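What you see is the complex with one protein chain gone and the rest in place.
And now, chain A:
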Amino acid sequence: MPAPIRLRELIRTIRTARTQAEEREMIQKECAAIRSSFREEDNTYRCRNVAKLLYMHMLGYPAHFGQLECLKLIASQKFTDKRIGYLGAMLLLDERQDVHLLMTNCIKNDLNHSTQYVQGLALCTLGCMGSSEMCRDLAGEVEKLLKTSNSYLRKKAALCAVHVIRKVPELMEMFLPATKNLLSEKNHGVLHTSVVLLTEMCERSPDMLAHFRKLVPQLVRILKNLIMSGYSPEHDVSGISDPFLQVRILRLLRILGKGDDDSSEAMNDILAQVATNTETSKNVGNAILYETVLTIMDIKSESGLRVLAINILGRFLLNNDKNIRYVALTSLLKTVQTDHNAVQRHRSTIVDCLKDLDVSIKRRAMELSFALVNGNNIRGMMKELLYFLDSCDPEFKADCASGVFLAAEKYAPSKRWHIDTIMRVLTTAGSYVRDDSVPNLIQLITNSVEMHAYTVQRLYKALLDDISQQPLVQVASWCIGEYGDLLVSGQCEEEEPIQVTEDEVLDVLEGLLVSNLSTPVTRGYALTAIMKLSTRFTSVNRIKKVVSIYGSSIDVELQQRAVEYNALFKKYDHMRPALLERMPIMEKTASNGPTEIVQTNGEAEPSVVEAKHPPPVTQPTNQANDLLDLLGGNDVVPVIQTTVPTKPASAGGELLDLLGDLSLSGIPPMTAYNKNGLKIDFTFERANPNPNIAVITIHASNSTEADMTDFVFQAAVPKTFQLQLLSPSSNVVPTLNQGTVTQVIRVLNPQKQQLRMRIKLTYTHKGSAVQDLAEVNNFPPQSWQ
């Protein structure tokens, strides 16, 4: 078998391939040669073959059959073999293969080798891809090497220790004694990696953090030497002495000083010194300044220092170098929460960055601009942001649009401005807004009652121009459906009212239904809007025709809607006006999460609300009919389902009501009925949040020797009240007071009149049906006041 070709030959050959297929062919041929060479167990050329294999791996071809060969190379005595072997191990092996565990012994031997380079190779490999088992086994060796005087090995051991700690955090304590005199090293390489090790330990464990705080003076000293020492040729990079080490130390100082006053104080001077003395003409200087600024922001520094830091960032923003501007924007984003006013000073520069050509800078500037928006600058900022929305790339539009909505919601100076802004967003970036913005928008529009005419007019005009942007179309069709009468009657005060006929409006809506640009959801909106107009417009026949056409639509959703609306025209025409009347103002719920919070003068008291959440309504309707029959003709009112209002209009009065709720036992219970062994007691509560509702719980008990079965309790109240009866706990009242039947009655008493009630009881007792009527007048005053 001829000697395998050299790596260089292979590379040259592969480069002559003109197509991908040719290259693949060459590689496959070579792979076959390598495989047969491996089978022959040829020691001399193994490393050559593995090197070729690694090259092919880099190009993307499978190379897993070389894994065992790497291990053999590692076990060899020759340095060349070991070098390639370890490289192969790092590239091809990982903890998911079982093969890697075989390396452990080799690495252990090599860690104790006489040649430092072999030890270095072993440390390097362990530090790159050591698994947790390997790390556990070899941590002791690494720790030993951490204490050696050889600086080459020491720095490698330090980084290897970092990897071990990452894989097996429990071993951190093991390395603690070795760190004692790491910082007294002269060699910058060791210093650098030691600082990395200390940083890793401090980040992982608060105990270590506390322990290493005492190193702050030493670190400050080292940093000082670096700055003050003149030109030192071995560490110089563009005129600054070892900037990498400076940056690392600054980062460690940041971690140590965070939240700790003493350490922060010890650092103040040196930070000020670095900030003022560093040259900023080259990138290295700026790197150090950047790190300094981040440190100043994070620790408890004095205010003068913070102002200095923000000014440095402001200077960065004006720098021509894009990279500097990018890091400045990133850091300002981090500090805007804490030092809002200081960052506001640079607002104009930040807004200018929106116009930059660089995508990364634009994104940062956009995020920062949104963070800086407040009540004072909302108009100006919004103008800039809307302009940005017009001209930016599609990838930004969605985020920008949501940001604009949020900011507008929080700081809108007037309702008209708010609606204008939203219209602007919808017309420029309509297809990029998020799905939940459509319902939010609709809610906003319903809430601004005086703007309805203006809104619907503007939306109509927008619709005439362009029907491709679905969120815009959906909102517009909903509004036209709701407020079409305002549109046609030309009532707009804010701007010139337009003359629109009913037919034109219906034309537009029908156009939406047939257009290819409309999604099914939009079509649904349009159909519903047309239906609603049947109560607001006079040309009902046209609407009937449209609706009946869609009764046979292929789209199931549309078909269902059309069929139901058809039914509305035919069988339930008497209900149509009530069903299609104007929507009430929707209460605003918290946009994230179902919990509703009562705001009283800015304070939220969620816990009280939670406890008093009204139970769901489960009133059977036949009881209503019975009562009508029973008590018909009197000044009583049948049972009506009252939907419990979820929020009171805000006022300071709630506070009192909430407090009032807490005294449940304020209203004494009473006996409403007591005859023939059946006793009915009433206990009272106040419903929250509406103070006008009294919640009465009846307790029916039976003192006779026989059960009362089929027990039904009914009640009626005068017209000024409203009554709601919930289901009883059971309809058998057990004998001899063994248990009670409970049922909840809710009485709405808006006019605070004296509560009166007529009750009817039916039950079967000892085989015979019993009926009784009674009036209850002895309600305690507190129950209805």
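Criterion: a residue touches a chain if its C-beta (ideal position, glycine included) is under 8 Å from a C-beta of that chain, and two chains touch if they have at least 3 such contacts; residues count from 1.
Simple rule for what comes next: contacts and distances are computed from a predicted model.
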According to its UniProt entry, is the unseen chain "Myotubularin related protein 7", "Complex I intermediate-associated protein 30, mitochondrial", "Auxin-responsive protein" or "AP complex subunit sigma"? "AP complex subunit sigma"
Touching the absent chain in the whole complex: find that residue among A:128, A:333 or A:398. A:128
By the document's definition of touch, the residue of A:27, A:71 or A:327 touching the omitted chain is A:327
Among the options A:244, A:417 or A:569, which residue touches the chain absent from this view? A:244
Among the options A:260, A:358 or A:399, the absent chain makes contact with A:358
Touching the hidden chain, out of A:189, A:497, A:718 or A:780, is A:189
Listed in rising order, the chain A residues that touch the chain left out are 6-8, 11-12, 15, 47-48, 51-52, 54-55, 57-60, 62-63, 78-80, 83-84, 87, 91, 94-96, 115, 117, 120, 123-124, 127-129, 152, 155-156, 159-160, 162-163, 188-189, 192-193, 196, 234-235, 237, 242-245, 247, 251, 283-284, 286-287, 290-291, 322-327, 357-361, 363
